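Below is one structure, written out as structure tokens; comments come after it.
Note that one protein chain is taken out, while the other chains of the complex remain in position.
Order as written gives the chain letters A and B; numbering starts at 1 within each chain.
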Amino acid sequence: MTNTFEPVIIGFTCNWCSYRAADLAGTARVKYPPNIRLIRLMCSGRLDPTFVFKALSSGADGVLITGCHPGECHYLEQNYKALRRYLMLRRVLVQMGIEPERIRLVWASAAEGVKLAQEIASFTEEIRALGPLNWNGIEPAVAQPEKEVAYET
Amino acid sequence: MTNGNHRPPQERVGVYVCHCGTNIAGIIDVEAVARWAGEHLKHRGVVVARDYKFMCSSLGQELIEQDIREHQLTRVVVAACSPHLHEQTFRIACERAGLNPYLCELVSIREQASWVHTDKNAATEKAKAIISGGVERVLHHEPLEPLHVPIDAATLVVGGGIAGIQAALEIADAGFPVYLVEREPSIGGHMAQFDKTFPTLDCAACILTPRMVSAGTHPNITLMTWSEVTDVKGYVGNFTVTVRKKARYINEDLCTGCGICQDKCPKKVLDEVFEAGLGYRKAVYTPFPQAVPKYPVIDRPNCTYFLKGTCRACEKFCPTDAIDFEQEDEYVTLKVGNIILATGFDVLDGRRIAQYGYGRLANVFTSLEFERLSNAAGPTNGEIVLRDGVTTPKTVGIIHCAGSRDRNFNNYCSAICCMQSLKFAHLVKERTGATVFNFYIDIRTTAKAYDEFYQRVLEEGTIFVRGRVAEVTDAARLPGEEGKLIIQVEDTLAGRQRRIPVDMVILSVSLEPRHDAKEVAKLFGISCSSDGWIIEKHPKLDPVATMTEGVFVAGCAQGPKDIPSTVSQGAAAAARVLARIQQKQIALEPVRASVDEDKCSGCRICNGLCPFNAIIFHEDRMVTEVNPALCQGCGTCVAACPAGAISGTGFSNEQILSQIEGLLMLNLEAV
Partner (left out) sequence: MKPKFAMYWAASCGGCEIAVLNIHEKILDVDANFEVVFWPVAMDAKIKDVEALPDGDILLTLFNGGIRNAENEHMAHLLRRKSKILVAFGSCANEGCIPGLANLSSQEEIFDAVYAGVSTNNPLRVRPQFNWQIPEGELHIPEFYPVLRTLDQVVNVDYYIPGCPPESHQIAAVIDHVIQVLQGKAELPPPGSVLGANGTTVCDECTRRRNVKMIKKFRRIQELPEIDPTLCLLEQGIPCNGPATRNGCGALCPKAGAQCIGCYGPAAGVVDYGARLIAAFASVIDSNDPQEIDRILDGLPDPAGQIYRFNLAKSLLRKARKEV
């Protein structure tokens, strides 16, 4: 790989904590690498493993999952459900030949703009070190394969 | 990377890129981004893409409205600041132009790009990706209507300290019913324990008890003391709350509050709550003479009759036959529209700071103990004496920040300790003439008339030593230390270690969240910070609301504060509730989960996931349903449904998956 590799990272945020932490990082002008692109969910509990697979199969090199600290979930305990999925997801990724470090779970409260920025920075560097998630010369999965002209009946 | 599988959309999308003055335009080439969106996202339905100095200004909004009309836009993407700031602004603009407000998507290129990146190229490219994601997402938006929820005019106030009393009175005075629930036998809270209040030194009881009486007699206030909330169901406007009225063993209809039972009760019990362990009460008691309500309670674990089966002295002497040993806990169901939590604080257990010797060295007192000691109605009738009950101290050391601003205990400042310690210094001086040392880290006297009070205490001759006390010990090393408590401290102004022998030490112990704050938060569906204080909706702009609609917070439950701030916050919470009540209904974000019954196989995997009890299983049809009134829209069940039978408005699979494709630029046409 060349050293010009710039990873692309998809980050999932919780509307109540980590998205606000990202807002706070902005307001406070805390700098972090531009490789991450954030998606707002209402809660980390909304994180469908499909989203992670979709991101990784569509060109993202890493996926950052963020939510409220344990015990601080806006929806009481849904971040624990995200935690359970995350731990199982990692196991599946290992078997699929994908470094489990390509997904990271971070708890960040609405007050932790600096922490979130640091996590984004360190995650970006970790993914950069892992290199691109190249698909062994095979096109990454797209929504549907190329279609031939169907014969009408 | 190309992907030719996107159906050309039917929608007509407008993209608006904000300069935000130079906030965005200083880093991001906004003109280039708008041009790019117009050219490269044309096949995705973008028919117009513009940049403008301030999209949120009235001219910027008019620009969007005009385009909606002229270009028959069916979707709008605004690339500007955080949706938490201006989502409503642009939604309303769309609505004015006849477009359903939920067909607008605000994507953040300021907080998430221009303010956090320095590389102009990278930030510009990222802005394109963010807009691309927004366009793909908005194509899957659906027109929605906000959920309108009627507001029940009744309010529940939890906690009968000054915060709760103030809030309850404000609402009741406005003519609406209030249930004021208090765990202890009387309302009054910590303030009722105090003698004087800083900085004016007016007597706490003199200013508090009239409020207590008003709350107790107000026709709109239903007082429920010796009671605890055990269950909260429902949502803003329509909570169903269960309150456990603990058995008082007193028939409130018959009791006149004459106090004879308390006189006749033979059992003395150490009063660890109101008297902070310094005084005694009876097994049947009101915590203090001015208690509201006036009815006593029988302390079952300490009552001789309940313990041994004989006694019943209170019953024998009660002139109105109000004693009822058969009484049982009663569960009352309340319907309320809003809830104010004013559950107050605990103080740090002084024993945890082992080096200060509290609990081991008799004459180390906590601040709450000192309040009772100096209170004219307290166990010593206001005599400031040592633990032996007779000796007046000649030297007193007051330690600020005991457990506060200390990473071993609490990182935060307890806000009231400086003023409280100054008050103590004044009272000690005034009543005993003792020499007083105050040990402080910083003096924080920032509110109105506070610093003047500090000057007064300085002038009275209190000695201030700047330094965190290392240790309080009774191990005398030097002449003059025998029989004294020695305070070991580094005087950071003098730059040397000092040993100061005193007769009495007062610890201004840290305020702490209630020991059960986290359970209470869970019960009411709100969150606490890692410290345990209730998290407000916004630390500056919304300090009385919580993240849960219809649940407000007032007083020290939200964080340490003095009486004036507590009262202000109580009144502010009441004002917010009153505004709600006056509106009669509230519009909620229509972000809700719903089950497609045709797809649901009744596996019940989602059934255990909802903390709001919004998921109902119908045994007869073997399908699950989500009650939209209870659903809070977190989407956990949507993500969990193995059959894909649950969908979530506003955050549907299609919206998120498309946004991923857009962010990764998979929607671009092959070049």
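By definition in this document, a contact is a pair of C-beta atoms (placed from the backbone, for glycine too) under 8 Å apart; a residue touches a chain by one contact, two chains touch by 3 or more.
Treat the numbers as computed from the prediction; the structure is a model and nothing was measured.
Among the displayed chains, contact with the absent chain in the complete complex occurs for A, B. Which of B:Asp253, B:Asp388, B:Glu459 or B:Asp598 touches the hidden chain is settled by the complete complex: it is B:Asp598.
Checked against the hidden chain, the listed residues A:Glu77, A:Glu101 or A:Glu126 yield one contact partner: A:Glu77. Residues of subunit A in touch with the missing chain: 48-50, 52-54, 56-57, 70, 77, 80-81, 83-85, 87-89, 91-93, 95-98, 133-138, 141, 145, 147-153. Residues of subunit B that touch the chain left out of the display are 598-609, 622, 639-645, 653, 657.
To be clear about the criterion, only the chains that are shown with their structure count from here on.
Listed in rising order, the residues of subunit B touching subunit A in the complex are 1, 3-5, 82-84, 108, 110-113, 115-119, 122-123, 125-126, 129-130, 133, 518, 522, 525, 527-530, 535, 539, 547-548, 591, 609, 611-612, 632-636, 638-640, 648, 650-651, 653, 656-657, 659-661, 663-666.
Of all residues in subunit A, those touching subunit B in their complex are 8, 10, 16, 19-20, 22-23, 25-27, 29-34, 37-43, 45-51, 54-55, 58-60, 68-69, 71-78, 81, 85, 109-111, 117, 142-144, 146.
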